[in-house]
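Just one protein chain is left out here, and the rest sit where they should.
The chains carry the letters A and B, assigned in the order they are written, with residues numbered from 1 in each.
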Amino acid sequence: MGKKLLLKNDHITGIQGYDVYRREGGYASVEKALKTMTPEAVVEEVKKSGLRGRGGAGFPTGMKWSFLAKPPGVARYLVCNADESEPGTFKDRYLMERIPHLLIEGMITSSFALGANTSYIYIRGEYYYVARILEKAIDEAYANGWLGQNILGSGYSLDLYVQVGAGAYICGEETALLESLEGKRGNPRIKPPFPAVAGLYGCPTVVNNVETIAAVVPIVNDGGDEYAKVGIGKSTGTKLISASGHINKPGVYEIEMGITVEDFIYSDEYCGGIRNGKKLKAVVAGGSSVPILPAHLILKTSAGEKRLMSYESLADGGFATGTMLGSGGFIVMDEDTSIVKNLWNFTRFYHHESCGQCSPCREGTGWMEKILHRILEGHGSMSDVDLLWDIQGKIEGKTICPLGDAAAWPVAAAIRHFRSEFEDYIKNPKNIRDVKHYYRLNNLVEA
Amino acid sequence: MALTKEIRFNDETMALVQRMMKRYPEGKHKSALIPILHIAQAEFDGWLSPEVMDYVASVMKIQPIEVYEVASFYSMFNLKPVGKCLIEVCRTSSCWLLGAEDVIRHLEKKLNIKVGETSADGMFTLKTVECLGSCGTAPMMQVGADYYENLNLEKVDQLVSRFKAEGKRKSYTDQPEPRSL
Partner (left out) sequence: MSKIAYIDNQPFEMKDGETILSFIKRNSGEDLVPTLCDAPNLDPYGACRVCSVDVALKSDGPVKAQASCHTPVMEGSYIFPSTPRITKLRKNIVELVLTDHPLDCLTCEVNNNCELQTVAAKVGIRDVRYPAGKNHLDKKKDLSHPYMTSDFSKCINCARCVRACDEVQGQFVLSMAGRGFDSHIIKGMNTTFNESDCVSCGACAQACPTSAISDVFESKSVVPQEKVRTVCTYCGVGCNLDVAVADNKVKSIQAPFDADVNEGHTCLKGRYAFSFYDHPDRLREPMIKKNGKFEEVSWDEAYDFIASRFTEIKKTYGPDYIAGISSARCTNEENYLMQKFMRVVIGTNNIDSCARVCHSPTAIGMQRTFGTGAATNSIIDLQYTDCMMVIGANPTASHPVTGAKMKQVAMKGKTLIIIDPRKTELTKYAQFHLQLRPGTNAAVLNMMLYYIIKEGLEDKAFIESRTEGYEEFKKEILALNIPELEKVSGVDRNLVRDAAVAYASAKNAMSFHGLGVTEHSQGTFTVMLIADLAMITGNIGRRGVGVNPLRGQNNVQGAADMGCQPYQGAGYLDLKDPEVISKYELFYKSPFPKEIGYKIPEMYDASLNDRLKAVWIIGEDLVQTDPNTHHVKKALEKLDLLIVQELFMSETAKMAHVILPGASFLEKSGTFTNGERRIQRVNKVVDPVGNTKADGQIIVDLMNKMGYPEPDYDPAVQLKEISGIVPFFKGVKWEELGINGKQWPVLEDGSDTEILHLDTFKRGKGKFIHNAFKETAEIVDHGKEFPYIITTVRELEHYNSGVMTRRTRNSRILKEDVLLINPEDARKNSIGDGELVTVESARGEIVIKAKISDEMKSGVMSTTFHFPEIMMNVITSSISDSEAKCPEYKVVACRIRKK
């Protein structure tokens, strides 16, 4: 069994409630930080831990915190990004639903470190029921003196609120999230200024993912150095992986970074292998936006080394032969999966979720979907593949926010690794019919 | 479509709305717009009519256009009337890999409506939505506050029968059903 730092207590009965959580050692990090540490010391521990943002970008958290501007007399904010919307990702919901106090505890400790006296958890609207769980936990934390004025007599005060969104993938992008939190349309902001200088209400703001903030708890409890001992290289600590698709045991797994991809897919501790004895065809390793890799490249790098579950190993080979750890949304596809149709499904998603601000993304995502749809309808032409390639290249890195990249990468990777499948559909449209109704529920067949 | 009641929050809801606006710094109460729209949608027949949006604007002392531009951006806000049960089936990625299309076709047949339509009795509206963060329990759908996961057609049938029998309006803001963890 690998080491668990976040989910070690997730199956204890009653861990959702304050009493059990506290009994199991909860809120120790708040006690330690507020009573024995300065905010700077907490930031220092986070720096030492090597923790990297768990939302997808993997930016070092300690560094992000140290960028926070601190003009005198200006409020600072910590905003937790619980807008988990990247297809294939559901770890934050799991964590918040199972151990809500872990997030609350992390928010208090982190807010203290950043000098924020008001913090918000922005949670996607569809998770309304999870927001209720968090609100209950917050009420308990207030009742037990972990929130409010002069916490533990330290002189530090914090108010924490949960804010629900209302259905927009784009609000997972931090500046769109801030716009939404201000009661506006979720249009990403141009940068600079970055949120660390002018974020929520124009004040210095840090936006961190749920898992990132939760990881601050063990870091403060055990020290940054201890945390850094877990994992491999610059991929320190553990990572929550959301495993889904054609596997025997879908679910959320906390892994120690550095286990092999092969182990993760095939061992019984994790995914338990491909369903129905099928063969592995491809994996999207870090949420729908990261490049899809065919079986041989996900299991081994192009140099023939075993691919590991870590930031560096998954990225080995760049986009030519590698991918990204991303949000840890691990989507597994078996041998019968149509890559073209899967890609169409993804592009439809990005078209639906584009905010509409930047012209390449607003128009380009639509055209990518349309062209793929045309291919799937049997009306594709060979130049369509090149056109797709062209469009994605004009979106990637050419938009205000990374949604453009997220929409472009899957297209590029699918063409890069599975070009022949596209060409086959275009040359032999009748082959499409075979996949059109492939996806059926188990034990149920209805025409 | 006539509303079933006057567009006005009751005292309890109004108190909640006022509390929500106080969660933010002075002058930043517009931040409460999205949470308040959720409440308004739940309160006034599951959708945001222009009148309801005007009302929210007046309660929040902001311009109606500020409400409309926001409401029309977010997919959970309905700008047209919907049935009492808005069934939202996830169609993305893992759900799709594991049979979301079958769930959708099945519901279309069963409810005798197409995606985007409302059943004649006003009970059901069928909608497809993008990833709801429930990929490990695919396929799934959301109705009101609740996630219904690991669906198969039998389960879908049971749920539809139950909703019909209960006949209640479902809202995101409802008290969720107990979940086994």
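As a convention for this text, a contact is a pair of C-beta atoms (placed from the backbone, for glycine too) under 8 Å apart; a residue touches a chain by one contact, two chains touch by 3 or more.
Being a predicted model, the structure only gives us computed values, none of them experimental.
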Query raised in the report: Of A:Gln163, A:Ser288, A:Thr301 or A:Ser354, which sits in contact with the chain we cannot see?
Result: A:Ser354
Report summary line: Touch assignment to the omitted chain, from A:Lys48, A:Lys398 or A:Arg416, lands on A:Lys398
Query raised in the report: Which residue numbers on chain B touch the omitted chain?
Result: 50, 53-54, 63-66, 68-69, 72-75
Query raised in the report: Tell me, which residues in chain A touch the chain that this view leaves out?
Result: 168, 185, 190, 192, 351-360, 362-367, 370, 387, 390-391, 394, 397-400
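Everything that follows uses one rule, which is that only the chains that are shown with their structure count from here on.
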Query raised in the report: Using CA atom averages as chain centres, what separation in Å is found between chain A and chain B?
Result: 24
Report task. Write out the stretch or stretches of chain A touching chain B in their complex. Result -> 16, 75, 84-90, 92-93, 97-98, 118, 124-129, 132, 159, 161, 163-169, 180-186, 201, 242-246, 250-252, 288, 329, 331, 333, 337, 342, 345-346, 349, 352-353, 355, 437, 439-444, 446
Report summary line: Within the complex, chain A is touched by chain B residues 23, 25, 28, 30-35, 37-38, 66, 69-70, 73-77, 91-94, 96-103, 105-106, 129-139, 142, 145-147, 151-154, 172-173, 175-176, 179, 181
